[in-house]
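Shown below is the structure under consideration.
Only a single protein chain was left out; the remaining protein chains are all shown in position.
The block that comes next holds chain A.
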Amino acid sequence: MTAFAVESCGLTKRFGRQVAVNAVDLAVPRGAVYGFLGPNGSGKTTTIRMLLGLIRPTSGGHALLGERMPGGAATVLPRVGALVEGPGFHPYLSGMDNLRRLDAADRTARAATADARIRAALDRVGLGAAAGKRFRAYSLGMRQRLALAAAMLASRDLLILDEPTNGLDPQGTREVRSLIGALAAEGATVLLSTHLLSEVEQVCSHVGVMHQGNLVAQSTLEDLRAEAAPRARVRTDRPADAARVLRELGLTEVTHDGDSATGVLGPVAPEKAVATLVHDGVPVSGFAVVAADLEEQFVALTGEGFDVSG
């Protein structure tokens, strides 16, 4: 048994001349909640489709839960719950009947326990009351919840969830995040794709960053935070002078605005910076060392911003 729940090697997908996913080496440790982060169109869904065997990689390969795919699909996929590119259900069947159909298709699922498992999954996503409604009458949020219920029909060792909070209201988003936490606490590995940095910060232990088909960073969230260079921020009524002093001290990326100046500390000790500022006659009304937030990290990695709202 390998230590990785998802492992890929050089996974590549070309659509015509466009390279949607380029030599991605994923390594998702067992038990992790792995945030697969990237802006729209960066190749997350395409990667997930390859992981699940829906599309063939142009080159490269991967394993799920230690089994080579796609050869091991029949044995490994029953242990994998998946949500790919939004919900997909028969509109004229009820939520309950849609789940019955999926369960009936699963050769490893026990028919005798089907209704109990379906009920439990529906209750878990808060759809118990709407179980008998036709899918076409569901709101976007309810549809998303039904897709999550489908991913939890059986006990799973791995959940691959593609943008699971899409279309949910803030309350639903919180519920889904706590659901993911609960699944992880039960021992499942979760691969969660998202374009929301806040989502990764709130629920993930690991992160992989996609940018234009490339996996540009992959580590634990902690390591990534530690790499973030700390900045000094000086509050003063003479910000231009403060900025000059910081620059002379060797700080980099120094900027200033109406009432403060900041710069990346680098090897400079904060005490020394304060002492020099005071010594040079710059009045210091406040001084703080702030770690760069992850967003700045990712902007540095991908050269563009993320949608960090919600």
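The rule we apply is simple: a residue touches a chain if its C-beta (ideal position, glycine included) is under 8 Å from a C-beta of that chain, and two chains touch if they have at least 3 such contacts; residues count from 1.
Basically, contacts and distances are computed from a predicted model.
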item	value
Complex member absent from the view - protein name from UniProt, among "NAD(P)/FAD-dependent oxidoreductase", "Formate C-acetyltransferase", "3-methylmercaptopropionyl-CoA dehydrogenase" or "ABC transporter permease"	"ABC transporter permease"
Sole contact to the chain not displayed, among A:104, A:137 or A:226	A:104
Selected residue (touches chain absent from view) among A:41, A:91 or A:286	A:91
Touch criterion as defined above, residue of A:11, A:127 or A:150 at the omitted chain	A:150
Residue ranges of chain A at the interface with the undisplayed chain	49, 52-56, 73-75, 77-80, 82, 84-93, 100-102, 104-112, 150, 154-157, 186-188
